[in-house]
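Note that this complex is displayed minus one protein chain, with the remaining chains in position.
First chain written, first letter: the chains are A and B, and each begins at residue 1.
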Amino acid sequence: MTVRAARPAALARRFAPEIALIVILAILPAILPHIGGTYDIANRILDWGLFGLGFDLLFGFTGLLSFGQAAFYGAGGFVAAYFLIAPFTNNAIVALIAGTVAAAIFGVIIGYLSLRRAGIYFAMLTLAFGEMFFFLDISPLARWTGGENGVAGVPEPSLGFGLFTIDITDPGGLYWLLVVVFVVGFWVARRIVASPFGTVLRAIRENTARTAAVGHDVPKYKLTIFVIAAAYAGLAGGLLGLLQGYMPPDAFYLDTSGQLVVQTIIGGAGTLIGPLVGAAVWLYLYTLLQNIAGIGALWKMILGIIFVLLVTIFRRGLCGGAVVLWRRLRARPAPAPAVASASVKPTRAAPEPRRSTQRPPPTGPVVLATRNLTKRYGGLTAVDDVSFELREGEIRAVIGPNGAGKSTFFNMLANVIPPTSGTIEFNGDNITGLGATLVCQRGISKSFQINQIFPSLTVRDNLRIAVLARSYGKFRPSMLRAVDRDATVNAGIDAAAASVQLAERLDTPAAELAYGEKRRLEIGLALATQPQILLLDEPTAGMSPAERVDTVQLLRRIASGVTIVIVEHDMDVVFGLADRITVLFNGHKIAEDTPDAIQANPDVRAAYLGSQAAHESA
Amino acid sequence: MEGERIVAQRKKNSVSRRRVLQGAAAAAGTLPLIHVPRAFAAEESIGNWPEGAKGESVFVGVTVPLTGPYSADGHDLQKGYEIAFEHLNEGGGLVPHVPSLHGKKGVLGKKLVYKIADTQTQPNPAVQAQTTFITQDKAIMITGCLASNTAIALEKLAQRYRVLNMVGCSGANETTGVDCQKYAFRSQPSAYMAARALVPALAKAIGKNKKSIYLVPDYAYGHSVEHSTGEFTEKALGWKSLGSQVCPVGTTDYSSYLLNIANSGADVFVNVAFGNDAVASCKQAKQFGILDKMKMIVPNISAFQGQELGPEIMGGVYGTLDFWWTLAETNAMAKVFVDTFYAKYKYRPNWPAHIAYTQMMVWADAVTRAKTFDPRKVIAELEAGHKLQMPLGEVWYRKEDHQQVRAVPVVVGKTKAQMRNDEDFFQIVNLTPGPEVMPPDFLGCKMPTSA
Partner (left out) sequence: MISWPLFFSQVFNGLTLGALLVLVAMGLTIVFGTLGVVNFAHGALYGLGAYAGYVAYGYTNSFVVAMAAGALCLLIVGIIIERGLIRLYYQRPAEDQILVTFGVAIILVEGMRAAFGGLARNIPAPSWAAGIVNLHVTLYPTYRIDVLAIVSASLVLLYFVLYRTRLGLIVRAGIEDQLMVNILGINVTRTFLTVFALGAMAAGFAGVINAPIVTVTPDMGADILVQSFVVVVIGGVGSFWGAVVGGLIAGEILALTAMIQPAYSQVMLFAAMALVLILRPQGLFGVEGRQ
């Protein structure tokens, strides 16, 4: 990582997509007349493309499907138009900024409300709020927005740069303005995607719950990208008014949001350039289909059919498909792993000899304690008045027959679910009710019984997500720096990969890992947040006996620097690892002692046998 | 370096701006040559003239709503254009009856070519499509729309590109009022004209000193109609308005508003809603018993309102129409139009088709008499006030606001028993002559003197 002087070759590589875009957009005017296009159409496509950049960040990269983007497109457009005709300013740049800021402010409000629910709820809410803006536009705010008439007479853009001014008076000039804005917008979007912030966005798309569990403040990230998307929409809306001298009320229509969604899917979500391509296809088909005799009004239905087919069988869209094709064509035999495992320095010490029950009982300070922890579901008490203390450096197993309340107890420790009563203390602080994200930030990390990894990301990116939560905190909108250039984070990834023996698989998509490797990655994710306490929920679930042996060794190695609580069914694992064992039965703690003592404990025996008998009779 | 025509309109630093944009163009290695010519001297090119009139044919850009709430009206409008272009190109229909066009095929010997684009009942697609028609197809004239918001947007577009716009359907006062444009001409009666034309018939049928209440869709057209109707019924008839129920456009259930109206104690219910909104609100007003208690007036009746609501609801309702086909019984020109239309499409034309058809005839006549497609000269010819016989009788444009002076048919809905055929929904009670209803103050229009 040397500081690069602007070496042309390196710069060209760095800005390759932008350079390619500029070249294509620069040649386009020469081709336009031959393909039946005009500057006006090109301008509209660029405007849709810009609008779509924000939407793609929101939907393609973060997985948030909004049907209300028209609200911001319209808000930005009308504020910008109003600034110019009021006139508060003659400078189109000031008006555009005002529109963008206004859209972003509306984005904060609508985002705050809509993001209170996720998934399909979110789509419904954005659609409903989008409609609210439409109704506000046409009636209560008609004095400013012109209601159904829109705002006509938006002056041709005059761009003031302080010392000099550029007046743009024809579609050709507008084209260059839009090209500049789009390329800059594209560059910013691409930087966001490649930034630590962008990595967290993709993590949210892949697995929201896990992103929160490794310590990222998901709602803040979502709101931030929602506001960014709103700002893009506002800027595009402002430009729409400028490019046709008229700000149409349609900007607020549900159809506008719908068209944006359709165009993005056709072009390819998650590609940034997709919405632009989709807009070109839409406008081209709109013109083409209408001029075919006998189709006329059916053009929209045909587009609808194309859309449904694309969603069903070609979800990646045109650009996504092209990317896949390109990768397939370039695919060569997999090269040897770039990073030799020997060069990776493990952070933890070398494996310890087999721990035995003879190990002296841990005497460090109490790091985690529960006081009278209780969880009730309706009439059922899952965990009843459990008090428990964990000392630093200890490996503690929590066992108990099925239905003993282990998982509930465990989830309360990780703050995944709140207790009905009782408290949890960590390093002497009451952490009850903080939530998984904050608890993870404080140093308690949990690995899950069912793998909660980020399947379509590589192992490296999986671990990066967890490492980022540690080194960047729960929320840091670091959008413009390249995530792969952060040496601290890279070191963290390598260390975590080494400790779960995945150093050679760093560039493999997580979905392609073998089951045992996925399990190790699952543990690695928890470990990469560098917790003080690691909570392992059945780490060997579903593993073959050989894999279990490996895993036990792995865990023992890890344990040298970290306190562990483990829930496990496999008694070989439990007795091979644990310093002390807590036994839960029917929600009560019935025993807590060294493995040897537990083995001899008659209550524990009775509990297991009794539950066994009950199971068999059932 | 003509490519990026950077016109110094404002008193700004033109040197640096020129350098910046030319730099961009030069860097791109291309110098695109698409620009918008502007008015300078009379001999200079303007808009798409003469470029758009050089070939064997001239292009006309047409936008109509084929999808969205006004799609039914849009299809009628579309047919009006299609048959008008057919007649102009073949010398059929009304063409032999227009003196300047008699015996001619095409306009100034050129064939009319056109494309029709769907506006989806929204202004933005209309502006988008017409921009393409103007910049790419070199349209010599643009026309067609079915809502005042679209009409006004297209008027301004036409003005910007200096291309003539023969406005389609638009009833708002603004179209030839505050938003009037040198390059745009409207034939449909404005809300003002409709209201003024209605007054004598209302005096006879309903009487003086009544209480009225309005249902008003919340957009320019709705407020225009409410304002004009209120003004005239108050001044001429002494009616008192008890207020208005303003509702969003596109409302499907009007029950809340209608309850307010039903409980208002008014004698007359003025329903300003248009299109599907008019159909839904009239139908529901009937269900709420309002039509039994009050007289309903629809100042501007939608194209298919008779057909959609039937005589049970529309019987006895007063209103105005741009055109009604029974004019064919008294006017030879109307008969030619209605008959040729019926022969081709198997139904009698509604007023959108009439607007489309006659606007094209009036334009062709003006171009022929001007002997050029040069919009400045065509505008001058249209402004000259030459009177032309059309299905409504003599029509001409006013110079001051580009509103057509034309008769306004005042109609009353027929009852089932009165209908002679299944399209015989209205009886014309008065054909109010145009000059009697024109707004004297031009409704705020300040028409520039030169194009």
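Everything below uses one rule, namely that a residue touches a chain if its C-beta (ideal position, glycine included) is under 8 Å from a C-beta of that chain, and two chains touch if they have at least 3 such contacts.
Since the model is a prediction, treat every value here as computed from it, not as a measurement.
Partners of the chain left out, restricted to shown chains and counted across the full complex, are A, B. Among B:187, B:212, B:245 or B:271, only B:245 touches the chain left out of the display. Only one of the listed residues, B:46, B:72 or B:167, touches the absent chain: B:72. Touching the missing chain, out of B:81, B:304, B:318 or B:351, is residue B:304. From the options A:154, A:225 or A:303, the residue with contact to the unseen chain in the full assembly is A:303. Contact between chain A and the absent chain runs through residues 59, 63, 65, 67, 113-114, 116-121, 123-125, 127-129, 131-132, 135-136, 139-140, 254, 258, 261-262, 265, 297-298, 300-301, 303-305, 307-308, 311-312, 315.
Across the interface with the omitted chain, chain B contributes residues 67-75, 218, 243, 245-248, 250, 252-253, 255-257, 259-260, 262-264, 276, 279-280, 283-284, 287-289, 304, 307-310.
In this text, only the chains that are shown with their structure count from here on.
Chain A meets chain B in the complex at residues 26-27, 29-30, 32-33, 36-41, 44, 90, 135, 138-139, 142, 147-150, 152-153, 156, 158, 163-173, 175-176, 180, 244-246, 248-251, 253, 255, 287, 290-291, 296-297, 299-300. Remark: chain B residues 3-10, 12-14, 16-17, 20-21, 24-25, 27-30, 32, 34-36, 66-67, 71, 75, 115-118, 120, 122-125, 127-128, 131-132, 135-136, 147-149, 152-153, 156-157, 160, 174, 179, 218-220, 246, 248-249 touch chain A in the complex.
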